[in-house]
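Removed: one protein chain of the complex. Kept in place: all other protein chains.
Per-chain numbering from 1; labels A and B assigned in written order.
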Amino acid sequence: MDKIQIGTSINGEAVEFLCEPQQSLLEVLRDTLGRTGTKEGCSTGDCGACSVLMDGRLVCACLVLAAEAGGHEITTIEGLATDAGLHPIQQKFLEHAALQCGICTPGLIVATKALLDRHPDPDETTIRYWLAGNLCRCTGYDKIIRAVQDAARSLAHPA
Amino acid sequence: MAEAVDYKAIGTSPVRPDGVDKVTGRAQYGADLNLPGQIYGKVLRSPHAHARILKIDTSRALALPGVYGVITGQDFPEAEGGEIGGEGGGDVSDLAKNIMARDKVLYHGHAVAAVAAKSLSVAQAALDAISVEYEVLAPVLDLESAMAPGATLIDPSCFTKNLPEKPTAPSNIAAVMKLGRGNVEEGFAQADVIVEGEYRIPMAHQGYIEPHACIASCNEQGQATVWCCTQGHFEFRAMTAKVLRMHIADLKFIASEIGGGFGGKTVIYLEPLAVMLSRKSRRPVKMAMTREEVFRATGPTSGTLARIRVGARKDGTLTAATAWLAYEAGAYAGAPMGPGAMTVFAPYILPNFAVEAFDVLLNKPKVAAYRAPGAPQSMYAMECAMDELAERLGMDPIDLRLKNAAEEGTQAPYGPKFPAIGLKACLNAAKAHPNYTRPLPAGAGRGMAVGFWFNVGMQSSAEVHINEDGTVTIVEGSPDIGGSRASMALMASETLGIPYERIKVIIGDTESAGFSNVTGGSRTTFATGMAVIRACEDIIAQCKSRAASTWGIDADQVDWRDGAAIPAPGVNAALKPLALADIAAGAPKTGGPLLGRASLNAQGAGAGFSVNLADIRVDPETGKVDVLSFTAIQDAGKAIHPAYVEGQMQGGAVQGLGWALNEEYIYDANGVMQNAGFLDYRMPVASDLPMIDTVIVEVPNPTHPYGVRGVGETPIVAPLATAANAVSRATGVRMRDLPLSPPRVLEALEAAGR
Partner (left out) sequence: MVLPEHLLHLTGGQRVLDIAAENVRDLVLELEERHPGLRAALGRAAVAIDGQIFQDAFLEAIGPDSEVFFLPRIEGG
């Protein structure tokens, strides 16, 4: 099958890859580029484990064709921590024990970033609806919601 | 032991040792590993729920460029019979046939062939090129038809087990179990009120977010290494060895991080296929299921039909109860009807009772363990009946339970007397909780129910390595599914008297850690924890002896306190304490490296009781149900890492709520599951739920050094009845069939003329 050459930016770095036309961004991220931090739970856009940002917008990488990513900026879970350490959202997920098995965690953290980028001070209902596309089977969401609330506080008032 | 003690580490909730890797995407789960030169395996699955396989032609698939191997049932060795040890047991030949059909397919999605190819798309093309001829048979899809005389037989060699005499004819009832005590008729004769009901609980899936995945790499000598997500790599190794008739020593299993299991990853599906394909292709073979495959072909839990009859005097004293429990096994025997029968009346003092339970074959996937297997179904029915009884008696439902609650010394329905248990403590905590006494929101009902699980011990091993600088590496064999590395490090920190941060816990593979049973049965913190504590005690004994030789005194003149050897009282007080780091630094001169170890079969796991409360509002127009508040109260024995204990309680509560309110396997008349995806198999999402309040009750388990009982499974038991009782009280209509999805609630309301 003929492959397509795509140029994109992933976590601020220019990346070029070859893909088949039917391949999803998720497949390319995980299998071609080895960025396995983005997880696969369903490949039908129902679980949110593969949440990434495309030009700052929250998308399921399994529902985006890899070829569509051309010319766009992709942010994945691997792009959140910096030389200064973990992103405050990551730190708060840890402090609040907001993960058990951890498979949904990268997607939830990316979704939380999209939420807090738009709504720096969300109420509980807003958080619950923003994260409704991310399934977690272990935690019952309680500690995740608390971690997001605390992350919002911490981003608004950096220590 | 296990009285109120001031602990330094235990009872705190530090960040887990493996946390950073899990929030940054570094942690490697089942599908995250790739090997050089790997190819991809995929499974061809049956489009029929029940059919004879007449012919499989793989020649066209094998002729495709980029296809390296095809296997079918014919390639497998004749399976040996006999039981599989450990968790998720069952019969070896059933297990072998479940992962690859031989002459018959028994459910829609049953594996019939597998291919290995250079890419997923070529693998898919190869599956499409395989032709299978079937003789389609009538599917058996519900308990009543499966149990009826003259039913189509799933397995003509199945004769009901556990009857006094072997039955004369085969049937779909694989086994029965009976329990009883006293005289039920006399008991009901003494009752002033008798409640009776029939309850249906649907087949439901564990719903872990990570699909099953593995990579196998086999060499020319037939030895294989398998990376996979599993709740127990030692037992996966043993099962794979039995199915493929290999020596255990020729198989190495490496557990990846695991993205949820809840019992569903205690059995093998892909692993032997990947080993065989790798053997044929002489390349590493990677296999991962799609979500649809997970639903159609892996571990749901039994749908259940339960009939309960319970009688009480006017004052609420129970006089008699009976339970009739039929559990769907799916295609092969092994429904959790035993634990279902043993738990159904476990919370209560019952002088007269009889339980009859059935393990029933039908054309659905073979069930696997799911969190407290069997208990949510049977206890759902009993706890609903208890609520109805309380209403009929005009009693508070907690008071009714307190009146009959089992306590230390009560003869459990399954035989022995209970040791110290926390049921009454949980009931009293529930009664005193503000969520139980505050005014009920408009349109809402308040429900409560009791949950119970035995918890188990089983085998675990641990090694404690003291590094040259006194830091500690613990090697154990229990996959960490919910933060158990943190619990292990906390118990080691407490025992050794050194800071938590200096301890690293790793899960060794089958060749670098001692044998351990699965992470399941709520046993890891209890049993593997016990092994870690014993291994730390081994280190302390060695350190005392090293200190004694350093000081030139006897080992019994040395004590251990706060991570250091000190002279015992009355011994030369001028000797300066020798910290673990000092002893480690001096180790080359005092006998070499410090390595502590323990392996054990932990006994005496403590029974775990819980009480749940919920306020639920029902919209009479649409039948939609809203959970306004939920409170989980549970006896943990001792919470080592309270935040993760709360997490188990909250997660279990929500899984139970999902099962109660929306989750179910929906089949068409041909036995094809209609909702094999997360869109239609509706698990709870964040916007469905309130915060889940928790109360950890601590009635220590006397058999564990720190009082641990095990907490992982009990939380899923009570939410089903809690939700149904709240909905029934909100609407004034008793609803006995789950899930309480909007159409079903609406139907019940309309039938009742509301």
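Going forward, contacts are C-beta pairs under 8 Å (C-beta built on N, C-alpha and C of every residue); 3 or more make two chains touch, one makes a residue touch a chain.
Values in this document were obtained by computation on a predicted structure and should not be read as measured data.
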item: Omitted chain's touching partners, listed by label; value: B
item: Options B:167, B:222, B:604 or B:732, residue touching the unrepresented chain; value: B:604
item: Absent-chain contact - pick from B:76, B:199 or B:262; value: B:262
item: Of B:453, B:609 or B:706, the residue in touch with the unshown chain; value: B:453
item: Absent-chain contact - pick from B:13, B:322 or B:522; value: B:522
item: Interface residues of chain B (partner: the chain not displayed); value: 83, 85, 87-89, 162-165, 176-180, 206, 261-264, 266, 338-339, 342, 369-373, 414-419, 453-458, 520-523, 601, 603-605, 703, 713
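Convention: only the chains that are shown with their structure count from here on.
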item: Chain centre separation in whole Å, for chain B relative to chain A (CA means); value: 29
item: Interfacial residue positions of chain B with respect to chain A in the complex; value: 13, 15-16, 19-20, 22-29, 31-32, 34, 121, 206-211, 257-262, 288, 290-291, 481-483, 641, 643-644, 646-648, 650-655, 677-679, 683-689, 691-692
item: Chain A residues touching chain B - in the complex, by the definition given at the top; value: 1, 20, 22, 30-31, 34-44, 46-47, 49, 76-78, 80-81, 86, 90, 93-97, 99-106, 109, 125, 127-129, 131-145
